[in-house]
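Let me begin by handing over the structure; questions about it come next.
One chain of protein is taken out of this complex; the other chains stay put.
Let's look at chain A:
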């Protein structure tokens, strides 16, 4: 077998371009969020949006939440979203990967959790 299968010039150019795009995007989104969080005052509302099938289902000001609440979306995936003071998360979804649940609590501007099978997005803005 020919083991001398070296990577070629195009490969390296592609890898470098990919690295630049990935790092660039990462720095851009990361710094935008950082500046927004730094510019935020403590009393400012922290709005969480729950969207399903491109429609806004609920908007909650997380700073005004006083007691824990569970929001049942009553859909095919039995999505349950849990809200506490200052934070929100996916508590349950019957999808396969559970990426939405594993994302955990969202408590800062710019964070979001997505359940693609349930076409549901929770974002903090």
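Before moving on, here are some points about what is shown:
Rule of thumb we're sticking to: a residue touches a chain if its C-beta (ideal position, glycine included) is under 8 Å from a C-beta of that chain, and two chains touch if they have at least 3 such contacts; residues count from 1.
Assume contacts and distances are computed from a predicted model.
Only one of "NADH-quinone oxidoreductase subunit G", "Putative membrane protein", "Heptaprenyl diphosphate synthase" or "Ribose transport system substrate-binding protein" fits the UniProt record of the hidden chain, and that name is "Heptaprenyl diphosphate synthase". Residues of chain A in contact with the chain left out of this view: 1-2, 5-11, 14-15, 18, 21-23, 25-26, 29, 51, 54, 96-99, 102, 112, 114, 116, 119, 121, 123.
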